[in-house]
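Yeah, one chain of the complex is gone here, protein chain that is, but the others are all in their spots.
So, chain A:
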Amino acid sequence: MNGSLYSRVMAFTNARLWKLAHIDVLLMVSLLLLISGGLVVLYSASGQRDDMVERQMFRLALGFSACIALAQLPPKYMRRASPVLFLFALSLLAAVLFFGVGAKGAQRWLELPGGFRFQPSELMKIVMPMTVAWYFSDRHLPPKLKHILMVLFIIMLPVLMIAKQPDLGTSLLVAVSGIFVLFLAGLQWRYIIGAFALAPLAGFSLWQVMHSYQKQRVLTFLNPESDPLGSGWNIIQSKTAIGSGGVYGKGWLEGTQAQLDFLPESHTDFIIAVLAEEFGMVGCITLLVAYLLIIARGLYISTMAEDNYARLLAGSLTLTFFVYLFVNIGMVSGILPVVGVPLPLISYGGTSIITIMATFGILMSIQTHKKAR
């Protein structure tokens, strides 16, 4: 019986139909599991607003379309397009700096005809690892120093432009996605150790160029109780929400922190606190398992990829995805400073869902376009 179930599952996942549609079934199923759980939490976090859940489902549908569409595109075309896309994304970033619109003192969006808004830095999240992977695709690995410096230059250019918007969180994530490629390309350990040794110095110079609100975030992170009603409020309330959830949680729609509005940004950046409050540690670990399934599949696709470009790209995209969720959960639970990073695929909001689903489209493309051996 067991054997027959397993074989049936395997038969389902390996069906020719999926291969033809360029869909990786395991990745797709894990994503759907995560997303449906996320919608349940969002319903609670939004204050039981059907309209918000519907809008989120619409975005997810858009994301899945982007995912499936990208999955049809063979990796070799992506590789060829990478440098062009990079220049395109870079010019958009430059356009943002000159013509961008924004809110709360930051310029992040480009206004498109028809009332659409577009955030070029989101595009850069994908284009950055593509570009670095492209750069290494026809070069020897491990990279030589001059190539490392070249790649660092490629990375720094958009990162500084995004940081100037200012959007420190995204710029760091973009930087990280490029650096992951460098790491996977076999960046020598001596450089890695050296970089960590220089980190304090870098941190200091970063502090010098940071905006006061960014500095405030770091200071609040270091001591949230110093300003319990001001900037420390968010983190105190999210920790209270998480902690008071205990092992089993207070029950769906029963979280007092979330339902009585003590938890700020409960449907966006701080949504994990709602999950933690209402479903407890059990819910959190279930969520982490779902994420780990996706990450494991992504890393597996990376190791099985056909060429350097696909390997580096798949690995970097997967690791960057992990960084999103680690930074988000770390921030909400108070072990990292508050940077505006949403919980991937669960937080309410448009652009990031599309970007992230696009990365899974790329992963599926890499997995399903391999020539049979």
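Definition applied: contacts are C-beta pairs under 8 Å (C-beta built on N, C-alpha and C of every residue); 3 or more make two chains touch, one makes a residue touch a chain; residues count from 1.
Please note the rule applied: contacts and distances are computed from a predicted model.
Per the UniProt record, the absent chain's protein name among "Branched-chain amino acid transport system permease protein", "Peptidoglycan D,D-transpeptidase MrdA", "Carbohydrate ABC transporter membrane protein 2 (CUT1 family)" or "Succinate dehydrogenase/fumarate reductase iron-sulfur subunit" is "Peptidoglycan D,D-transpeptidase MrdA".
Interface note for the absent chain: among A:Gly280, A:Pro342 or A:Gly361, the touching residue is A:Gly280. Annotation: of A:Gln72, A:Ser244 or A:Thr268, A:Ser244 touches the absent chain (contact as defined above).
In the full complex, chain A touches the hidden chain at residues 138-142, 180, 183-186, 237, 239-247, 256-257, 260-262, 276-277, 280-281, 284-285, 288, 292, 295-296, 299, 302-303, 308, 311-312, 315, 319, 322, 326, 329-330, 333-335.
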